[in-house]
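Here is the structure we will look at, set down as structure tokens.
As you look at this complex, bear in mind that one protein chain is not there, while each of the others sits in place.
Chain lettering (A and B) follows the sequence in which the chains are written, and residue indices restart at 1 in each chain.
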Amino acid sequence: MRIARTFQTAPAAVPKENTAKYLDSALAAEGFQAPDWLVPDIEDGTAPDMKAEGLENVLDRLEGGVGFAGEIWPRVQWAYDDASLRERGEEEITTLLEAVGEELAGVVVPKVGRVEDVERARDVVARAEADAGLPEGSVELSVIVETAGARLDLREIAQLGAGPDGTDGAGRLAGMIFGPVDYTAELGGRAIDGDRPRWDGLLEALSNEASANGIVAIGGPFDKLFEERAGVRFYNAEAYADQIEREAAVGLDGSWSLYPKQTVQANHVHMPTTRELERDVSKIERFNAAKEEGTGAVTVDGQMVDEATFKNFANTVETVRTIHAKHPGQTGDVYDDALLERALELDTDWHR
Amino acid sequence: MRIARTFQTAPAAVPKENTAKYLDSALAAEGFQAPDWLVPDIEDGTAPDMKAEGLENVLDRLEGGVGFAGEIWPRVQWAYDDASLRERGEEEITTLLEAVGEELAGVVVPKVGRVEDVERARDVVARAEADAGLPEGSVELSVIVETAGARLDLREIAQLGAGPDGTDGAGRLAGMIFGPVDYTAELGGRAIDGDRPRWDGLLEALSNEASANGIVAIGGPFDKLFEERAGVRFYNAEAYADQIEREAAVGLDGSWSLYPKQTVQANHVHMPTTRELERDVSKIERFNAAKEEGTGAVTVDGQMVDEATFKNFANTVETVRTIHAKHPGQTGDVYDDALLERALELDTDWHR
Partner (left out) sequence: MRIARTFQTAPAAVPKENTAKYLDSALAAEGFQAPDWLVPDIEDGTAPDMKAEGLENVLDRLEGGVGFAGEIWPRVQWAYDDASLRERGEEEITTLLEAVGEELAGVVVPKVGRVEDVERARDVVARAEADAGLPEGSVELSVIVETAGARLDLREIAQLGAGPDGTDGAGRLAGMIFGPVDYTAELGGRAIDGDRPRWDGLLEALSNEASANGIVAIGGPFDKLFEERAGVRFYNAEAYADQIEREAAVGLDGSWSLYPKQTVQANHVHMPTTRELERDVSKIERFNAAKEEGTGAVTVDGQMVDEATFKNFANTVETVRTIHAKHPGQTGDVYDDALLERALELDTDWHR
């Protein structure tokens, strides 16, 4: 069971005394500030003259292992329309996998173009993985969807997430993340009155294509971190919550975070609520009890429970268990002890 | 001329003294409560332990013919990802066509997946039709679009509505209906603040693909039938009207109804208004008069009337005539006698 509630980018190097300041604090984040996916950013988050140091910081922090509960996904340089950037990306991927490949869930490749370009990125990862002597398929690929070409081929790109026989999630592509800033610029769009369009049609499609291929879909960054009113500057909690609730509503798996407070909010929004957990735990308990009585087809609340329905209930429980295994402080904070215990002890095996 | 203003589902069996209570009352509905498409629901509307009785009720009520003005479209069990459900669906289709195939316009198949799954359903109907000795193509197929796979292949699925040579409406597929509850669940979407997303992009696509292939497109159910405010519980007429007006605006042919009052509203909204009818009747009258004078190309209100434009006017009139033939009470209620008479007497033949 994979969780990807938060995709938090952290610049790999910044012009401060400790150039890995943000990377260090993300790696050490606790409680709800700990992201599910931490993305050390060697691309746009790191200044051009600090790229080498950024890469060095990532290698240094990850070498020999790091006690990070979530997945680590460095973002490298790449652009479908710039061969020299792709070369740098290939070098970064090769170096990363050689040195710390075992610590990585995968690499994030930005500014991909049409499906052939994504296949090119996929092949680079496969080659680097083999060269580094890592198990085949152990390092995955996620891409930022932020060009007209990637949007045009979204259906074909998402299918790289399925296996050759169509098995959900069996391909190397593990996730698609929306990049609204570059996307709007490439289309020649503009932020009239300061607001970019929401691109609702694209988000619907991202969610659908990801679901159809068993991969993860994540929303774009929200960079107006602070607001000021009547002389007081405050964290822009409402506007970010509005955006990520919209993303959760259309079925995105997680949201992009640029800041610890955003990570707290996105971890909460993309987590089953107490009501959702209570409902599904109770359904499985009643289903299991009815099954033991052995009366053929089992109905719970008037709904026949077949394998597909059961999987939906089990999914909620497994999500909570996965969060609990990685972040017991989070589940302890949100659910009361009795409910959590029921969720952990439940038999969620359909075939028992 | 087909009308499909209302797609009213009625549970095929419910735990009441008369288990066919809702089916019976839908079959006997009068005036604006009579749906254009009545859908006896053997799938989710009927409890698992009443499926057999539900099927029996449908056979019993339809055998020997029934004086129902609209089309009858039973919904059977099916799921693209569950072979045993598909088997039950095939049995239900076979039984229905064998016993009462002549009474049916077609069958509604839910939870279809990618285009291959829709082709599978289509072939099941064709086989059952042949086995029952019914004329080829006499029993049509409609599908509920409620999975990521069906959305992904919407363009290809809709083309099963056209004939092999692309002739509009000549294929076995006659309609596509949106199923927002399962669709939202499959994408992992959630009803934040109690509201599901509206899926505007999907509705645009549904309307477009249906129009391009000469088939019917219908919106999803609205289940908050009642609202309570200041201690009074009332039928939620405004919210349902808002939804179905939005559906009519983007060109859906009809709306899903769960309740007689919803049928009344959807029948009204998807019917030409008095103003629309008056306008198009008047255009045809003036066109016919000008043509009789024989002055070559004919202009009405400054617009040249070619065959395509004429068909648009005639379409409004034919729709009203079809409604009138089936439900004279409805047309009598909405249009004044003089206008209705003009609509019924008009010569709408372009080639005369």
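Operating definition for what follows: a residue touches a chain if its C-beta (ideal position, glycine included) is under 8 Å from a C-beta of that chain, and two chains touch if they have at least 3 such contacts.
Not measured: the values here are computed from a predicted model.
Contact with the chain not shown here comes from a single listed residue; of B:83, B:232, B:308 or B:338, that residue is B:308.
Looking at B:181, B:250 or B:339, the residue that reaches the missing chain in the full complex is B:250.
Set against the missing chain, the residues A:40, A:149, A:179 or A:251 yield one that touches it, A:149. Contact with the omitted chain, checked across A:28, A:130 or A:187, is made by A:187.
For chain B, the residues touching the absent chain in the complete assembly are 155, 200-201, 204-205, 207-209, 211-212, 245-246, 248-253, 297-299, 302-304, 306-308, 312. Where chain A meets the missing chain, the touching residues are 47-49, 79, 81-82, 84-85, 148-149, 151-152, 184-193, 195-197, 199-202.
Following the convention adopted for this analysis, only the chains that are shown with their structure count from here on.
The distance from the centre of chain A to the centre of chain B, with each centre set as the mean of the Cα atoms, comes to 40 Å.
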